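A single protein chain has been removed from this complex, and every other one stays in its place.
== chain A ==
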């Protein structure tokens, strides 16, 4: 039987890892829930941002937060440009899967051409720093990631509920024609939301560069679990995405501590199936 310290440490580790799932799920959830576009290129954009952070950090010695300050606006514009294409070609929900998958593949090849297929690791002196709390250790970077994810998720949730733009977006997602009758310009708002999704991908990418291993094929490593997180957290619900991410992360980590680590990938989908069978009202 694992000790309480081991279980506690695994829980901390899992919740913090879940912060990354939640952060990656945030943009995807908004795009899928409010624009009805399943944007698979979200993962590729996050990795492009991660590689740019790595490049700026290792070649030009730019601190990650300054790198993020440069990359996030660029990604916002890329998100807008991407939506212009969706709009021009009247891409629907199903077609968006195929088209954004193609975008992701193109980006993967482009990343491999420039950075090669070899593993890249952005070593920083703070990458292994931890805070000691009793018998537990809390990794500083993962904690920062969770705090950023929390601020973004909470801020976006408030923005969607309390501001005119947010309410208009939600109304348009419910029924675009009725919303338009009330003067909501859904198309313009969609550009804003698409840009925001890409900007969130860039923020996730900055943390990926600091925490994870970079290899072009890693783009696909997060896809399954983040999809489960988006569905469990409910489409278009930023707080739900973060909480679902933490739930999945904690479940995986506890499974690794108690059973075999190889069981971890089964956990996210088992939780998803269990929740779909339960069919709670909030889903």
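The definition used in the following text is that a residue touches a chain if its C-beta (ideal position, glycine included) is under 8 Å from a C-beta of that chain, and two chains touch if they have at least 3 such contacts; residues count from 1.
Rule of thumb we're sticking to: contacts and distances are computed from a predicted model.
Remark: of the listed names "Cytochrome b561", "Acyl-CoA dehydrogenase", "Na(+)/H(+) antiporter subunit C" or "Branched chain amino acid ABC transporter substrate-binding protein", the one matching the undisplayed chain in UniProt is "Branched chain amino acid ABC transporter substrate-binding protein". Considering the complete assembly, chain A touches the hidden chain via residues 2-3, 5-6, 9-10, 12-14, 16-17, 109, 112, 115-121, 123, 127-130, 132, 137, 139, 212-213, 215-217, 221-222, 249, 252-254, 256-257, 260-262, 264-265.
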